[in-house]
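Please see the structure below; I have some questions.
A protein chain is absent from this complex, but the other protein chains hold their places.
Let's turn to chain A:
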Amino acid sequence: MKRAPAPRRTTVGSTVARARTALGQPTAVLGAGTLLVLAVLVVAPLLGLVNTTLTAGNREAWTDVFASPMSENLLWRPMGNSVLMGVATAAGSTVIGGFLAWVVVMTRLPGRGILGLLATIPFALPSFALALAWESVFRNDLIGGSTGILMNLGIPVPDWLAWGPVPIAATLTAHYFSLSFMLVAAALASVNGDLMEAAELTGAPTMRVARDIALPVVAPAMVSGALLAFAEGVSNFVTPALLGLPVRFHTLSTRLYGAISTGDVSRGYVLSIVLILVAAMIMYASTRITGGRRSFATITGKGGRRRGVDLGPWARPVAAVAWLLVTCTTVVPGLVLVFSSLTLRTNDFSSGLTLHYWIGGSDPALAQGQRGILNNPQILQATWNTVLLGVCVAICAGVLGLLVSYVITRSGGPRWLTGTMGVLSFVPFLIPGIALGAAFIAQFGAPIGPIPSLYGTFAILVLAGIAATIPFAVRSGTSALGQVSKDVEESAVMAGAGLFRRIGSVIAPLTARGLFTGGVLVFVQMVRDLSLVVLLATPAMPVLAVLTYQYSSENFTQSANAVTVVIAVISVAATIIARRFEGAAQPWNSNS
């Protein structure tokens, strides 16, 4: 291992002296420390990616992508489609997620607790479940085989409704509005009751209060949610592959996965770099437009209880819309998933139902003798591993996320630094999981100094997991922190509390709700994500997502769906448990 020589400075002495002074400041230590962690977890894999595309023999991938007869189909059109899907997903998710969050947190509609729980589920469902649900309703005879419910009822379904951008944007939105919902709900829940009450006392109508007081206050959370939804929408592979390919609708992600899986790795990496750049630009533009500086501190030292908004005559229509939304995005796909694990024949709901794929013994006539999943000791082992992994990553990423977002929003560091950290903490989203996994093997597979090779250990999974989920942790940390008034922290400073004491005893408890939300997002992401762990999961340590993938690649669709149901149940359970903790952590905020 070679180390690059230290950067030469003419005034080495003074630099060292300055550094020493700076090190005395805890904020600087924190900034340097988090930046270093980000460098190892994010920058290094990224450089590995870039590096690969610059080695001899791989360099022409750049010209192939940008300046060849293929560019049109490989880059430009897919890029347009990706941006379109990303923007549509972000817009749809913000509207739906924001609306549901408002209904759940701010109104007094009956059953809003259940509504809130159901709204968090779509994110825990695999994207193919939603695409499959769409198909089971709208599929027409373009491909052949069986058709969806509408066609079977004799209602013709045009291609644009069955395939391509419209269904893709709709299913992606149905999948990712949960992100916006969770972030916005957490933000709304912490809106100071005094503000609302004051507004109401002045006689402002309910809707006006919502628009002028609540909306600006939750703006950071909405932007965060929109950005996450955008990134997810841009990088999702399964949905455009399932619903787009039949009409040859390609996105950067389908092109990227295609290139990697057909052996043209460097071209795939170039596309993923393009994806990262495009998304970074959009992110930059969006923070400029929405005014990244403008944040509203809502958690101050004092605060009153909040009453729910009375909707009056609007109660019924609003409730109807809210229930319709969660029914279409949670109940229907959930049922499709459960039922398709019970069908005797793959996705053929008329073939009869069986519990074989859940509890059956080995029967050579079905799925080549695979046992029902609850009868399979491997599943138990995998379930334990998965939960452990999710918890470890959620805790580590949560702590890191809080620290990074503290540096970004509070350290008063130079703009380039906070900007860089903001972008860095977003980038892992856009690195295809499988490439991130390969980069981690390359980086930590060999011993580095005193650190032994991590390949095949649980540690490397956790590290990669943290890297991959930093975006969730930092975004939710930022939106939670954005609401904590500086007054609170300043009073702690006056009281003589040091930086880490402040973070531990003041910031963390105050932002607990947002942090729990982030933790749940990270946990769910880890539990269901496949592409990252597929290379890193040690052969001796199965995780559920990998098992799902193995089942489905062998066409044991029912078993795959059954395992997916297990994943969804774990995710939902985590959400419910986290809520309990939230309640305990923020007793002053319980508004019942």
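Here are a few things to note about the model shown:
Assume contacts are C-beta pairs under 8 Å (C-beta built on N, C-alpha and C of every residue); 3 or more make two chains touch, one makes a residue touch a chain; residues count from 1.
Basically, contacts and distances are computed from a predicted model.
The complex appears with one chain absent; UniProt names that chain "Extracellular solute-binding protein" among the candidates "Y4yA family PLP-dependent enzyme", "3-oxoacyl-ACP synthase", "Extracellular solute-binding protein" or "Carbon monoxide dehydrogenase". In the complete assembly, the contact with the undisplayed chain comes from A:I441, out of A:A129, A:L342 or A:I441.
When the omitted chain is restored, the residue from A:S266, A:S341, A:T511 or A:T575 that touches it is A:S266.
Among A:A67, A:I114 or A:I143, the one in contact with the hidden chain is A:I143. Note on the undisplayed chain: of the listed residues A:N58, A:S286, A:Q381 or A:S485, the one touching it is A:N58.
Although one chain is not drawn, its touching partners on chain A can still be listed: residues 1-4, 6-7, 15, 18-19, 21-23, 25, 28, 31-32, 35-36, 39-40, 43-45, 47-52, 55, 57-58, 64, 68-70, 72-74, 142-146, 238, 241-242, 245-246, 248, 250, 254-255, 257-258, 260-266, 269, 345-348, 351, 365-366, 368-370, 413-414, 416-417, 434-435, 438-439, 441-443, 445-446, 448, 453, 455-456, 534-535, 538-540, 550-551, 553-557.
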